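Here the complex is missing one protein chain, while the rest keep their positions.
And now, chain A:
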Amino acid sequence: MNYNVNEKGYYGDFGGAYIPEMLYPNVEELRQNYLKVMQEPDFQEEFKALLKEYVGRPTPLYYAKRFSEKYGTKVYLKREDLCHTGAHKVNNTIGQILMAKRLGKNRIIAETGAGQHGVATATVCALMGLECIVYMGAIDIKRQAPNVARMKMLGATVVPAESGSKTLKDATNEAIRDWINNPTDTHYIIGSVVGPHPYPDMVARFQSVISEEVKKQLLEKEGKENPDYVVACVGGGSNAAGLFYHYLDTPEVGIIAVEAAGKGIHSGESAATSALGKEGIIHGSKTLLMQTDDGQITEPYSISAGLDYPGVGPMHAHLFRSGRGEFISITDDDAMQAGLELCKLEGIIPAIESSHALAIFEERKFKKDDVVVVNLSGRGDKDLNTYIDYFKLA
């Protein structure tokens, strides 16, 4: 079976480009050019140089000794938290800003939920001297004040999304509307492996540097390129797509995707799309989607602002339906405990998104000599207030 995108933009049953005609010229321009541009030697050279010198890649593959001892298996952490701006998001924004420049665009728009992708976009726009407009749900703007300040310091305009539920999905709608209204000079930097084809594939390719590095690093450390398992949290799924990418067609590597169960899958406050979603269309992509019986998109919940997306990238929907991926959901409580545990055992404060991936070791048992690579997608600085409130630290 093919787990990657086909020539029509589908991963199995999922994907495609369900977009209004107003977006067709932009999306089609990107579709016709993205692979060609990415293969150009000068693009590759500039992309790799920026990842190395500016982002700080390669990020370490760190053997978490005390964490491994506790769970009786070999756990490696892919340290995306050490990337410039504090998460893997910047791998994609570097790639897309170079793409935008080559397509002759001088105005950049983006959506953001918690603000990580917004910050990563504002950062690369500052780097390249391009105008940057970030759409962010009005409710998220209140919840994530430090990231709003960071974006403003970096020169971006932050526009509140006041429509619908005023969170990530509405910010995405507003960014799409902006693109409809600015069809010639604007590139939309989508932050995850979602949206119309070719976005899921393009973003996955930019993030695939994660598994490219893991292969080399694991060869040095374990004498083999392939771990037994790769584990990553999934909201839209970009860090997971990056870690899974070079292992999709290697069946001996188990793929584990970790979703946010929120207050419990059946609590009515959850973001576990694979468990709760049905096939549908969101933001131009056919995928698994949390929705009412009537096809209205519902609002997900997670303590982690990076995981509360009502859909999941089409690659992940296909990994789920085909059985290639094992999907586990982790509650707020279990994620918070796992986050604190990593602080105590390894001296690393993880983003709450990443803590979901760390939490599976309590319930999912691995063999003693299994090599398990967990993507530590982001650092926890942005989540300090949530940690403080949750553990009553102040």
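Criterion: a residue touches a chain if its C-beta (ideal position, glycine included) is under 8 Å from a C-beta of that chain, and two chains touch if they have at least 3 such contacts; residues count from 1.
Basically, contacts and distances are computed from a predicted model.
Per the UniProt record, the chain missing from the shown structure is "Tryptophan synthase alpha chain", taken from the list "Tryptophan synthase alpha chain", "glycine dehydrogenase (aminomethyl-transferring)", "Hydantoinase/oxoprolinase family protein" or "Histidine kinase".
Here the missing chain is touched by one residue of A:33, A:182 or A:385, and it is A:182. Within the whole complex, the absent chain has one touching residue among A:173, A:304 or A:375, and that is A:173.
Considering A:21, A:220, A:252 or A:369, the position touching the chain not shown turns out to be A:21 (whole complex).
Touching the omitted chain from chain A are residues 16-22, 24-25, 163-164, 169-170, 173, 176-177, 180-184, 278-284, 289, 291, 293-298.
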